[in-house]
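Of the protein chains in this complex, all but one are displayed in their positions.
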Amino acid sequence: MADPMKIRANLVGDSTEVKVLMSHEMETGQRKDAQGNVIPAWFIQKVTVLHGDKIVLSAQWGPAVSKNPFVSFRFKGGAKGDKVKITWVDSRNDTRTDEATIA
Amino acid sequence: MNTNRRHALKAGGALSLATLVAAAGWARPSEAAPADAWNKSAFETHSLDETMKALGGNAPLPSNDIAFLSTPDIAENGAVVPVGIASKIPQTEAIAILIEKNPNMLAAVFDIPPGTDPALSTRIKMAQTSNVYALVKAGGRYFVTSKEIKVTLGGCGG
Amino acid sequence: MRTFVATRVAMMISAVGVVLHGCASAPPETDDAAARAAAMMKSSFKAHGQATLARLDQDETQRLCSEYAGRPLPAPIVERIQKANLATIRYPGDNNLVGDWKAGEKIAQSGQGFQYSDDPKGPAGANCYACHQLSPKELSYGTIGPSLYRFGKLRGYTDETRRYAWQKIYNAEAFAACSSMPRFGYHGILTEQQIRDVVALLVDPASPVNQ
Partner (left out) sequence: MRKTMQSVAAAGAVAIVAATGAPALGQSTSDEIAKYREALQDGNPAELWEARGEAMWKTPRGPAKVSFERCDLGLGPGVVKGAYAQLPRYFPDAKRVMDLETRLVWCMVNQQGMTEAAARKTVFGNGSEKRSDLEALAAYVASQSQGVAMNVPIDEPHVHDMYRLGEKMFYYRGGTHDFACATCHGDDGRRIRLQDLPNLTKTEGAQKAYTTWPAYRVSQGELRTFQWRLNDCFRQQRFPELEYGSDASIALTAYLAGRANGAAYDGPAIKR
């Protein structure tokens, strides 16, 4: 079971700054284990960030995004107390959704 | 409330990520694949031309209106290379990061809806010293800028 | 003239040693902390692969350098360490001290070897870049030791320079008591051919180090 994300959403001027850390191996499929077997690729493929029901960022990723991914961006229209909800889906079709309140 | 649902797409939960990603602009998959699919072919390319083809775009124009922010010229470790990209091109719809010498060139594509600043930071892996491209889609056209990031060996292990 | 640089540096080290140690002798150990620390280490480490507990056993040089760490090293001790280590240096039967600088560069880049996580079958590297600047093309170099950029060019491409490079790599304690540099020949970290190759990296006029 995937661990919760760590999401920060803060109002900076008229923008909401979102910083998120995700717990994920982001295995490339290029590495080998001690026995020389290829470790299969396993990585987050899609990310969606919602403010209310509006998409404020969506992404598609390959395995070159670093382990335990980090993303930071800003959007307009957020207010203190609003929710920011983030969902990821990985190459095993595992998914995780977490949310944070804009501070 | 936090959820952690396996097979969320098949289960068709209240929040369907499939719908959301499909609604977003760019990472358009090939004709045959369903509209919400991860664009597999775009993440298996080895040149800028190939990547552009897989993304359904044409040759990008070099642009001075794309900037790398907080992106060092030298990475102390290739496993985590901070990359920030900001576009000043009007109607920026998407920003992608490509690493020339990685086994697969495309690292990430971000769709930027109206109201979201066309600027973001993330962290990528680099197999070796390489050019890194910041690709921007704006008003249906493609623009690019690049910089070299050196990956250094470090620590006692050499 | 440049041929004497190496000798001069060595002499300078000895001279400084004499000056520094002439006025201060080490205070005697007041208790058995060193012995207790050594015993504690024996019970706190465990053998792992090639790294057996025997690696905690010190030779005389290691023991003296540990004992005097952080304190002045008396001149007679400096002399004793350097003399004993100089006597350990062996030279190849064919007296050919210079190998292939390209192989030497690979050895200088590699930090593998002798860790319990390494393949005991080797080969080991010397990890020169961890501590020294060598080829200017390598940005990632350490500063624990002096820059060796233009080592041969500065000292001259002479027999003396080649011999000094061999000796220094083989056993650095012969020239600088309690040097931080591993004794690559004395401990058998590098093979004879590997030492030749690293010497070549330093003294071959075609080596990137001398460009």
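Letters are used for the chains, namely A, B and C, taken in the order the chains are written, and counting of residues starts over at 1 for each.
One rule holds in what follows: a residue touches a chain if its C-beta (ideal position, glycine included) is under 8 Å from a C-beta of that chain, and two chains touch if they have at least 3 such contacts.
What you are looking at is a predicted structure, and each value in this text was computed from that prediction instead of being measured.
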Candidate in contact with the missing chain, chosen from C:T161, C:S179, C:Q194 or C:S207: C:S179
For chain A, the residues touching the chain missing from this view: 3-4, 6, 19-21, 23, 25, 66-68, 70, 72
Missing-chain contacts mapped onto chain B: 70-77, 79-80, 82, 84, 121, 152-158
Residues in chain C touching the chain absent from view: 5, 9, 12-13, 16-17, 20-21, 24, 33-34, 36-38, 40-41, 43-48, 51-53, 55-58, 61-63, 65-66, 68-73, 114-117, 129-131, 133, 136, 139-147, 149-150, 153-154, 173, 176, 178-180, 182-183, 187-189
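Quick note on the criterion: only the chains that are shown with their structure count from here on.
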Overall pattern in which the protein chains touch one another (line/ring/star/complete/other): line
Most contacted chain pair (by C-beta pair count): A-B
Averaged-CA centre spacing for the pair chain C and chain B, given as whole angstrom: 47
Chain centre separation in whole Å, for chain B relative to chain A (CA means): 14
Chain C: positions in contact with at least two other chains: none
Touching two or more other chains - residue numbers and ranges from chain A: none
Contact footprint of chain C on chain B as seen in their complex: 74, 150, 152-154, 156-158
Residues of chain A that touch chain B when the two form their complex: 1-2, 4, 15, 26, 28, 30, 45-46, 48, 50, 54-67, 69-77, 85, 87, 89, 91, 93-99
Chain B partner contacts - residues on chain C that touch it in the complex: 109-112, 125, 127, 129-130, 139-140
